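The complex appears here without one of its protein chains, the remainder shown in place.
Chain lettering (A and B) follows the sequence in which the chains are written, and residue indices restart at 1 in each chain.
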Amino acid sequence: MAGEVSPQEEGNRTLHLRTLRKQWQIITLQVIATVALVWMYMEIVSTYVVGSIDHTILFRMLEAEIGSKLPVGDWLTGLDQEGVASYYVPIGVGLTIGGGMSLLAFQPPKRQQKIKLGFVIGLILILAGRFVMSYIWQLWDEGWTIPDDSALGTLEWPLLMILSMVILMFYLLPVIMGTRGIWGLSRKGVAWCIGFVLLFLAIHAILSFPVVKAQLGGYGDKLATLDVLVGAPTVGFLGMNLVTEQQFSLIMIACLIMIFQESAFGVIRQLEYAFRLPESCKRDPEYVKQVDNVLNGHLRHTVIFLTITTLSTMVALGFHSVLLEFVEGVTGSQWAAQVSESIELTLTYGLVISALLFLGLMAVLRFFVPWQRLWGLIETSLNRS
Amino acid sequence: MWTRKASFTFAGGISLILIGMMISNHQMMILGLSFVAFIVANSWISGHGDVEVQRTLSADNLYKGDDLYVELLVTNRSSRRTQTLEVYDNVPHEMKLRSGLNQMKMNLGPGESARIRYVLRCPLRGHFSIGPVSLRYRNTFNLSVEEMFVDHHSDMIVFPQLRDVEEAFIRSRTPKMYTGATTLRTPGPGTEFYSLREYVPGDPFKNINWKAFARTGDLMINEKCRDAVTDLYIILDSRDIARIGTVLKNPLEMGTVAAASLANFFLQRRDSVSLIIYDEKLSYLPPDTGDKQHFKILSSLAGVAPKGAMPLQAVTNSLAARFSRGSPIFIISSCEGDGTVPAAIRDLVGRGHEVTVLSPSSIDFERLVSRIPRMSYEVLKIERQNRMTSLAGFGSQVIDWMPDMDLSQALLQVRGY
Partner (left out) sequence: MAADGNSKFKRIGLQFAFWGVLIILFGTLMVNFVNIGQPNQLSAYDDDWDDLSAFRQDINDMGIKTKSLVSSPLLLEELEDPRNVTFVIAGVERDTISLPQFSGDSVVTFASEDGYSPGEVDAIVEFVIKGGTVIVFEDYGYANTIAEKFGVKFKRAQLFDTVYVHELDYNYIWTCMQLSPCGMNGTVIDTETIESHSRWNSSDALSGRHICAVWADLMALNGTTISKDEAGLCAQHHQDGVIEYNASYQMLLNNITSIDIDESSKHSAMITQGIRAVSSSEATIDINGDGEIQLSTNTKTPDLWGQFNLSIEVCASVTCSPFEAGGRVHFIADGSTLINAIYDYEGFNAGKYGPVTKEIPANDNRKWALDVIAEALMGLDPVTGMPLGEPSPTAMVIFDESRHVQSNVATDTYNMLYFVLVYFTGEGLAKLLLFIGLFVLFEGVLLKKKDPDPWRHVFSIIYYGFGDANRYSYYAKTNKIKQVFLSKVRNQNGLTREEFDSMPARELQAMIADPVLVKFVFENRDFTLEQTVAIVKRVKVWGRV
C-alpha cells in the first residue's frame, strides 16, 4: 500500500558503543556479572581451596624452602590473613589486573603496543637491571670473570617476585579473565573463566573420587572432599529447611556461574547487535527504544529467572521430603518410611530422582499456568498505574 | 524449539548428574540439576510472535533506479510481552538497501509498537513483492527459538527508466512524419471546436452551449474536431538471445528503456502508440493514447523476460493486417539469430511503413561478459555490419546501438547505410 513514508528520524540518544557503554542497564549487567564472578570465586575457594590447596600453603612452603620471606608483601598475597580472608586482597589485585587489561583493549593498537612493550621492558629491567649493573661493576674491578655470588644474588629478588606473581596470577586466573571478559567485552575472556572453573571442578571431582584419591596417598588426604552422604537440611526459605549448608554452597557456585555467564554474554551480545546496526539505525529513536526494551528485559530476566533457578534447585533438592509425605498419605507408611530412610536418598540417588520429578512438574506447569499472559497483565496494569 | 545452547545445557546437565552419581560427586550433580532447572524455569516464558504488521510503501510504481521508502509498523496487540522478537522484512534480493535496515530486534510490551524504516533502491525493472515478514522470537537467554512469518506482501512494479529523446528526434535525420496529433476537419472527440448542432437526447450536458441556448432558446451542442493521431508501432525483441550481456546491460534491458522512452515521447505528443513484444509468443497491445496506455506499456515492459525464439517475420505476418497503413514502426532488436529479419523488414517497407531498426549491438554486449578473441570479434562485427547494411538496403533506418551509448545519442546516429 502506497502512502506517506517519512524517513528515519534522529534522536538525542544513539546506539554508538561509546554512548551505550555508559548506559545504566549495561553497567548494571556488568556489575552483576562482576559480583557473581567474585562471589562464585569466593564460594569455590571456601569450599575447595582454603585449608587444602590454597596459595598461602604454597607460599609458606616456598618460604620454608628458601628460608626467607618472599619479596611480595604478605598484605598483597594474603599471607597475613587466615581462611577466606587471605583471598580478599588478591581478588582485588585480580580485578585491577582484569580491569587494566580491559582498559588496554580499548586503546588504539599503537598505544596498546607501546604499553605492552613498556611492561615487558620494565619486567626485563626488574629482572636483569641490577644484575647487569653489578656484573659490569665486577668486570670493571676484576676483569673478565664469571658473575660472582653477590652479582647472582641480585637475581634472587626479581625471580622470586616474578614467581610469586605467577603463582598468584594462576590462582586468580578466573577473576582476571572474567573481569577482562566482562569489561573488555571479550567472549574469549568469559569462556576462559568458565572453562577454567569447570575444569577445576572436574579435576577436583576426579581427584577426590575414592579410587583415585586412594592412589594419591598422603597428597590425596589434603584434598577437601564433599560429604558422600547428605545430612539434615538447615538452609531454606519460607520456614522450610531444604538443603544442607554444603549443598547450598554448591548450588550457589552453580547458579553464580550461570549468572556470570548470562550477564557477561548478554552485555556482549547486545552491544554486538548495536555495533552492527547501520549508522542511520543507530540514530533512529525506534531502534534506541527497542535496544532499551531488550536490555531491560535481559536485566529483569537475569534477576528473576536466575533467582527462580536457584530457588527451584533448592526446592528440587528438598522435594523428596514433600514427595515422601505425599506418598505416605496416599500409599501408607511402609514404602514412604523405607524410601525416606533409604541409602539411595542419602547417597543422592533419591534426591536426584525427586529433584528431576519436581523439575518435570515445573516444566509441565507451563501448560497449565499462562505465565506469559500473567506477567503481561501485571506489566500492563503497572504501566497504566 | 530448543536452541543449540539449550540442548547443550540440558544434555550437559543430565550428563553431569549421571557422572556425578557415578563418581559420587555432589558438585557435579548439583551443577547438572541447576542447568536443568535453568532450562525448566526459562521454558515458562518463551515469547511470542503474535503481532500485527502493517507495511507502507512510498510508491507502488516506480522507475528503475529510483528509491523506495518502506515503513513497517509492528504492533503487539496481545496481552503478553513478545520477549526478544526479531522482525525481518523479506526484501527481494534484486533490491539494494540504501539506508536503514529491514530488520529489528525488539521486545514489545502489551500494546506497544515499533517502526522499521528503510530505503530500497531498485536497480532492476520488474514486478516485485516485499514480504512476507519473518518473525523469530527467543527467550532472553536464547534457550528457545521459534520462527514464523506474517503473510503480508506489498506488490510494486519497477518500470524501465525513461530517457529524454525529444532533442534527439529534433536533431536526428529521422523523418518528421510522426510529430504528434494533427487536427482533421471531421467531427469527433477532440479538443478544437468544429460546429454547433442541435441537442440530441444522450448528449453530455457539459457539451451544451449555454450561450447559444440563451440566445436561441434551443439546446445546442458544441461539436469538436476529431484529433487524428499517428499510430506508432514499437516491436520489441524479447527472445532468449536478447539476454546477451550482463543483467543490467543487455539488448533486452536497453530495448525496454528505448521502448518506454519512445512510447513516452510519442504519447506525450498525443500519438497513438502500440507495443508488440515477441519472445516465445506474441503479445500485442493495440495502439492507444493517454496515460492509461502509458501505464499499460510500462507495465508490459516491466514484466518482459527473455525467452523463446519467435522469428520476426512471424510477428509481422500475423500483425501486418492490423498495422495502420503507412504508420511508422520501431523495431528494437539485436537482429541476432533470426534469418527472417531482412525479409520481414522488406515486407514492412514494401507495405509503406516507415521502419526504424534500433539494434543493440549484441556482440559488444557479449564482450562485456566474455573474452572474445580479437579476430573472431572483428569477423563477428563485420558480419553484423553486413546485416545492418542489408537492412538499410531494404529501406529501413538502422541504428547500431552500442552498450555505452545513451539512447538519445544512439537515435542521433540513425543512418541509412
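Keep in mind that, in the parts below, contacts are C-beta pairs under 8 Å (C-beta built on N, C-alpha and C of every residue); 3 or more make two chains touch, one makes a residue touch a chain.
Please read these numbers as outputs of a predicted model, since none were measured by experiment.
The residue touching the chain not shown here, chosen from B:L196, B:L248 or B:A320, is B:L248. Remark: the omitted chain is touched by one listed residue; of B:R136, B:R163, B:H294 or B:H353 this is B:R136. Which of B:E86, B:D231 or B:D271 touches the hidden chain is settled by the complete complex: it is B:E86.
Check A:T28, A:Q81, A:S342 or A:T380 against the missing chain and you find that the one touching it is A:S342. Only one of B:M21, B:L282 or B:V349 touches the chain withheld from this view, namely B:M21.
Where subunit B meets the missing chain, the touching residues are 2-5, 7-8, 11, 14-15, 18-19, 21-22, 24, 86, 88, 91, 93-97, 101-103, 123-124, 134, 136, 145, 147, 243-248, 250, 366, 368-370, 372-373, 375-376, 378-383, 385-386, 389-390, 393. As for the chain not pictured, it touches subunit A at residues 210, 228, 327, 330-335, 337-339, 341-344, 346-347, 349-350, 352-353.
Please note the rule applied: only the chains that are shown with their structure count from here on.
Taking the mean of the C-alpha atoms as each chain's centre, subunit A and subunit B sit 58 Å apart.
The part of subunit A that touches subunit B in the complex is made up of residues 1-8, 201-202, 204-206, 208-210, 226-228, 230, 246-247, 250-251, 253-255, 257-258, 262, 266, 269, 273, 277-278, 280-281, 284, 286-287, 289-291, 293-294, 296-298, 301-302, 305-306, 308-310, 312-313, 316-317, 347-349, 352, 355-356, 359, 362-363, 365-366, 369, 371-373, 375-377, 379-380, 383. Touching subunit A in their complex are the following residues of subunit B: 17, 20-21, 23-31, 33-38, 40-48, 55-60, 69-71, 78-81, 83-84, 99-101, 104-112, 114-119, 139-142, 154.
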